[in-house]
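Below you'll find the structure, written out as structure tokens, and then a few comments.
For this depiction, one protein chain was excluded, whereas all remaining protein chains were kept in their positions.
Order of writing sets the chain letters: A, B and C. Residues in each chain are counted from 1.
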Amino acid sequence: MYGPRLARWDKAAEWPLTIAAILFLIAYATQIIARPDGLLSVACELLLYVTWAVFVIDYLTRLVITESRWRWFYRHLLDLAIVVLPMLRPLRLMRFLTVLALIGRNTGNMLRGRVVIYTVGATVLTVLIASLAVFDAERGIGDIKTFPDAIWWAFVTITTVGYGDFYPITLTGRITAVGLMIGGLALIGVVTATLASWIVERVADQNTKTVHATEEQVEQLRLEISELKDLVRGLRPAG
Amino acid sequence: MYGPRLARWDKAAEWPLTIAAILFLIAYATQIIARPDGLLSVACELLLYVTWAVFVIDYLTRLVITESRWRWFYRHLLDLAIVVLPMLRPLRLMRFLTVLALIGRNTGNMLRGRVVIYTVGATVLTVLIASLAVFDAERGIGDIKTFPDAIWWAFVTITTVGYGDFYPITLTGRITAVGLMIGGLALIGVVTATLASWIVERVADQNTKTVHATEEQVEQLRLEISELKDLVRGLRPAG
Amino acid sequence: MYGPRLARWDKAAEWPLTIAAILFLIAYATQIIARPDGLLSVACELLLYVTWAVFVIDYLTRLVITESRWRWFYRHLLDLAIVVLPMLRPLRLMRFLTVLALIGRNTGNMLRGRVVIYTVGATVLTVLIASLAVFDAERGIGDIKTFPDAIWWAFVTITTVGYGDFYPITLTGRITAVGLMIGGLALIGVVTATLASWIVERVADQNTKTVHATEEQVEQLRLEISELKDLVRGLRPAG
Partner (left out) sequence: MYGPRLARWDKAAEWPLTIAAILFLIAYATQIIARPDGLLSVACELLLYVTWAVFVIDYLTRLVITESRWRWFYRHLLDLAIVVLPMLRPLRLMRFLTVLALIGRNTGNMLRGRVVIYTVGATVLTVLIASLAVFDAERGIGDIKTFPDAIWWAFVTITTVGYGDFYPITLTGRITAVGLMIGGLALIGVVTATLASWIVERVADQNTKTVHATEEQVEQLRLEISELKDLVRGLRPAG
């Protein structure tokens, strides 16, 4: 849509971006869960900046090489926010959606199969990211004191069960929770819609033994009639 | 449906009603959250009455200019209740549905896009309105003591998560909560249904490479056969 | 399906059964909520037996006048259970489903409109009945101590919010709760499915400007060709 150069860049940047995103998650998770001191802490911090730089370069390159720059800019404001707001840690993790989009693009042909893979991937990632963000925000303040508790809380929330044994009390924690809840609604929606599409199709297969007439068949009929006309026209001089 | 004069009024009243609804929400929210004294309190109260007057005038005008007055009256009993029951504050806020209907009417052509915009708008408004209503009802009685807590509670309720860290105990609060829960069911329904419609369509696109024969094509066939008949009829005298 | 005599009985028994069901609910509710003494208590008890008798007579009449008695018997085992197990109060209230079926049968033509009316009716009735049953079972044992609390609990449960401020602890209460939860899943399902059906249809209306060729049109084509054949056959002797 934005020119062939952008398409080439998409292909070239795929793997570097995936690796950068994985490294970012590792560094971020290590920093939050293990709270490292000394050298490891510096390494994590460095990794966070390096991966951030990769995403900044990717964003700027796209902005430069696109054909309709302003249109691209307006349609990718979220990408900008993810890149220029590195201080807001949880939002920084939204970069992972890029990776998911890559996974989605690379898996097979069948739409429904792709929806299932994308849904499982997005759910696991969302639970992981939300657990990290909530654990980071609530530790030492709320009830969520260990990382396994945070993961458990994330599952209880995304499935909209909501026991209430753990719940966030900080603003960051609650914003993360709302994001997770909306993710939960989307999850219910995707599960149901995929099943509905499957059932509707199977029931249709069962009922419709008859096959509808197609454009092609009618076209063939027209050809037959044309031939017939020529035959009749051929009769005239003979008549 | 109710005549051209009503359609013209609809167009003319659009913006005044939107502005009145926004002012109403601002005054209502200020009164509940900030609990103003003196001049500001009087200003809020005044604004509430002025916006109420705008809606009353709108209702009466519609009733007068419609062609089938009784039918309109019976089909708009809810509008009447919203206008004549200004003492019930939470219900008064239902006026905002008018604004949402306007937004829905003004945004583009694609049905699914319109459903998404309408859903996001309706959800944000419902959460805001329910938070205000519950905060007003529960403050000083139940656990919901700050406005941010009320917003958090509204999100936990509309997504049907229901941690149970906050819950209303007054009758007004509980009625608001039931409204919010029903809104939550509707939200799940709309999210799922929109996704289902999208997936069903995409799967159908993928499967049906064949295009069904249309009325027009069959009509063209009939014309061809008619021409052929004329040709054959033309043969007779020659025969 | 079971003969014209059963159809006639259906029509005749409609109103008496509706009235009996309403009286049953009133007597049952009065007994549970008001816990009457003396005369009122006797009156309630009497009303419960009279309405029960009406349903027994209805059941037996249907069994006698149906044409294929055994088939009817096997397909209406639930009706039998509702009639012969009057000791199990909550189950007795399932008789109200009969009334709902009547409402569903009597409201207009449009399927989706009927689904909406039936859903709203069934939900209100289910909440009311479950509130009564839980209040009866839990009063004096669990946390649900007033009837308004029972109604609040029923709404919190059927919408699958589940704050946990009230929950049943007796076996009867928990069985009622499970019934209510399943009702809640069905409610989400019906809301979503109705919306999905509506959206799918509207999207289809928007996309398909083309009208598919129908059987009738193809039939007309065939007639045209037949006439043409006769014309050509008429040429032969002339040739």
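We adopt the following convention: a contact is a pair of C-beta atoms (placed from the backbone, for glycine too) under 8 Å apart; a residue touches a chain by one contact, two chains touch by 3 or more.
What you are looking at is a predicted structure, and each value in this text was computed from that prediction instead of being measured.
J.: As a test of the contact rule: which chains in view would the missing one touch?
T.: A, B, C
J.: May I ask which residue of A:A150, A:I175 or A:L228 touches the chain that does not appear here?
T.: Candidates A:A150, A:I175 or A:L228; residue touching the omitted chain: A:L228.
J.: Tell me where the left-out chain touches chain B, residue by residue.
T.: Its contact residues with the unshown chain are 160-164, 192-193, 196, 212-213, 218, 239.
J.: Quickly run down the residues of chain C that touch the omitted chain.
T.: Against the missing chain, chain C presents residues 110-112, 115, 157, 160-164, 167, 171, 174, 177-178, 181-182, 184-186, 188-190, 192-194, 196-197, 200-201, 212-219, 221-222, 225-226, 228-229, 232-233, 235-236, 239.
J.: What is the set of chain A residues that contact the non-displayed chain in the whole complex?
T.: Chain A touches the missing chain through residues 148, 152, 155-156, 159-165, 187-188, 191-196, 198-200, 202-203, 206-207, 210-214, 217-218, 220-221, 224-225, 227-228, 231-232, 234-235, 238-239.
The rule is short, and it goes like this: only the chains that are shown with their structure count from here on.
J.: Considering only which chains touch which, label the overall pattern as line, ring, star, complete or other.
T.: Topology of touching chains reads as complete, every chain touching all others.
J.: Would you mind pulling out the distance in Å between where the CA atoms of chain A average out and where those of chain B do?
T.: Once rounded, the distance between the two centres reads 29 Å.
J.: Measure off the straight-line distance from the CA centroid of chain A to the CA centroid of chain C, and report it in whole Å.
T.: 41
J.: At which residue positions does chain A touch at least two other chains?
T.: 160-164, 192-193, 196, 212-213, 218, 239 - these are the residues of chain A that touch more than one other chain.
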